[in-house]
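All protein chains but one are shown in place.
After this line comes chain A, so read on.
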């Protein structure tokens, strides 16, 4: 099947590079290397697609989607975990000048209609039966989507609903069309324009309803070009596609960079096997949120805690020294010959095996961003020899604004503006950004667009920050998050929370104190790490709730808070805290899907708790509302201990 033979040209930029994702795909297929374009783990082995096969697949799906009525300017709802078929379908929508609108797969059906507001999405792609059920439910409520395409047919054989169609069937229809219409393939490749939307994403909705953010092909192509010029990406990377498909990081860093820079995109078998599959892939580029890096560190620490004596002693000898050396090196220190020797031995004995265990032994470019990272975590991974760097960006800029460069890496900066990116600081302290990757406005929301974009094309990020003399950008927090205690001391709760969350035993924490006399905290322990800690000390527990209220556990958390307090000015020390009986959960609305706190929800849900934290009582009886999976609601009465620090 030689679709390739029929394709001779595609839209290009002024520099001659492909101007759309579809064009880049065609360019990759026209000069395929020996490396596959996509690899997906399926029943334990990796299935590979070369770039010509990917193009073949994408054009088939595109031709099939067209028969279902997908046309220019329309959205295609996509919901599911990372799957090759999902990526192919997103590109196929692009080929039709339509755009995918990925939705987090764990969004409950009640919230789903928020994510189908723009682009009249009448067609939806669901990964499996679970998502099909959700979309059928949605159709019962709002009448859309009329066509539901599914990738995994398991469990769907008995469904008789109208408009339900398998993705393979769509592709087969498309293949038949491509065979029958000789000019169709070349036409599909050339249709998409640089100023067509490539994807519709949603803001996290920390405050209010999520806004629709269309990113154009030109945004992504421009942003990736900037990043490549800055050396943050290289051609021919090995990527690992495990980030949520609805996050900008996945579309831009995985699919966008993968297609534009001819990488190999590796897709894990399931979200649960991602850690295992990561080791099989050993990517050269790895992006993870700070808390994912924290989780990796916790895994290593928990593993080392019950390792054999010799191994533990070696770990305890090498790692602190390596961290100390890395700390000094970031300040410009040049290691002595002895230290270099120690590093060489250490990387054979300890750092190398740990990197190998994580699957990051080939990760030349490792990034984190989205929120502040703990210094301990940051230094730990850099000490292992993973050149971890922080980057800065938001969905509105394709997440490609600034990133650290080797030689100027500091824990408190987010690096320099990428080539082609202009950064300006307003008098109010707000960071403004202009570049090719900055979006052109929110979907159907001119007011919000006018607020976010200045007339000369700068994006108001809403982040407070400043630029150091070295050119490195420092981000302090959200301009809107700055709050004051009753005494008038200003602080950013997230900043304190993040510091506390660097403890392996604390998974989530909410700091209270805006407009109040003192700071208090609602703490959610980390069930895995704290549970392991308890097991080692023969502390029996049967549930998260029980473990969280154990006196030893409270003592442990109090110790962690006391240590953090040492770094805080007097008026901003945490005086009282409570261990919550459960972790904050996105399904309960307490955190967003990207795991950011929703303070208003927390303050409302736990109003009784908050009151008790400030009235001096030692204990609070809290009626916890719970929603069962079948939708029924109930209450559970919990006794929670309040502790002073």
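Just so we're on the same page, a residue touches a chain if its C-beta (ideal position, glycine included) is under 8 Å from a C-beta of that chain, and two chains touch if they have at least 3 such contacts; residues count from 1.
Operating definition for what follows: contacts and distances are computed from a predicted model.
Q: Write down which listed name, "Trypsin-like serine protease", "Branched-chain amino acid transport system permease protein", "Spermidine/putrescine import ATP-binding protein PotA" or "Protein-glutamate O-methyltransferase CheR", is the UniProt protein name of the chain that is not shown.
A: Per the UniProt record, that chain is "Branched-chain amino acid transport system permease protein".
Q: From the listed residues A:133, A:228 or A:280, report the one that touches the chain absent from this view.
A: In the full complex, the listed residue that touches the missing chain is A:280.
Q: Tell me which of A:12, A:109, A:304 or A:514 is the one touching the absent chain.
A: Touching the chain that is not displayed is residue A:304.
Q: Who touches the missing chain here, A:120, A:356, A:444 or A:484?
A: Here the residue in touch with the unshown chain is A:356.
Q: In the complete complex, the non-displayed chain touches which residues of chain A?
A: 39, 41, 44-48, 275-276, 279-282, 299, 303-304, 306-308, 311, 314-315, 348-350, 352-362
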